[in-house]
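Contents: one structure, followed by commentary.
Every protein chain of the complex appears in place save one, which is left out.
Entry: subunit A
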Amino acid sequence: MLNYVLRRGFMALLVALTVSFGTFALFHFATDPAQTIAGEDAPQEMVDDIREQYGFDRPVLVQYGDWLGGVLQGDFGKSYFWKQQVVELIQEHAKVTIVLALSALMVTVVIALPLGISAALKPNSWVDRLALSTAVSAQAIPNFWLGLMLIILFAVTFPIFPVSGDATWKHYVLPSLVLGASSVPAVMRLTRTGLLDVLSSDYIRTARAKGFMGYQLILQQAMRNALLPIVSVLAVQLGHKLGGSVVTESVFSMNGLGRLAVESIFNSDIPTVQSLILIFVLTFVLLTLAADLINAWLDPRIRMG
């Protein structure tokens, strides 16, 4: 098992480094950071000055090594735009995103799993049809529109929750619903088809022949197998929520990492963007690693293979 963890951890690190170097290089080829800092109309001399001063004239690989060295010591550089340490910036914004993502994940799990399971237990029944139509509508409705509708309904017409901001727990209810709903279709469908697959398998027939039935059959025999793909997809969904909840954060005016990233990109604030991308990639990689480890714990074939 330890061997497995080490192997997967090493792979995860490789992926993170590759992606972060890719974006670093891309940025340096696509934009001129010196020009950005100096401003659009700055004279060429000033731009050259800045280029030399910041070391932008060195090879990309050297610059990347330099930056990575800083990152490893906890120094993500200084934002050109906000004139602030990137670390501080991220710290300020991370809390909102993490709370939002986790509560959205809860929403997803609480809606999608029971719905998927009951749909699988009675395929083609009214529960199944309800689940499928929920999935289709949740997939068809755009995030921002659902957000706006919820605001009109629960913040304006019936002022139960605040319209925007991130000050109290009440501020998180509507955005969590919106962000959580977006993952419901994928997770629900996977739960349904996964469990249906498992239920029609030979080993479930064996379990029934042994005398298992009802909830014991589902919980003690089928669920562990059906969970394997769900764990993986939940990890990916959580990754999306931690890294890409831009729309939801914007609709509800929450100061999360998503908005920070968008504003940094608009302002070509390379140090912030780079740091954010590295963090997003690491989050993703760590989450898939966690999912793999959970699956390895659930399934001996993965653990020993």
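A few remarks follow.
To be clear about the criterion, a residue touches a chain if its C-beta (ideal position, glycine included) is under 8 Å from a C-beta of that chain, and two chains touch if they have at least 3 such contacts; residues count from 1.
Rule of thumb we're sticking to: contacts and distances are computed from a predicted model.
Per the UniProt record, the chain missing from the shown structure is "ABC-type dipeptide transporter", taken from the list "ABC-type dipeptide transporter", "Probable glycine dehydrogenase (decarboxylating) subunit 1", "ATP synthase subunit b" or "Inner-membrane translocator".
In the complete complex, the hidden chain is touched by one of A:Ser182, A:Gln221, A:Ser245 or A:Gln274, namely A:Gln221. The missing chain, though absent from the display, is touched by one residue of A:Ser118, A:Ser201 or A:Ser232; that residue is A:Ser201.
For subunit A, the list of residues touching the undisplayed chain reads 7, 11, 200-203, 205-214, 216, 220-221, 224-225, 298-301, 304-305.
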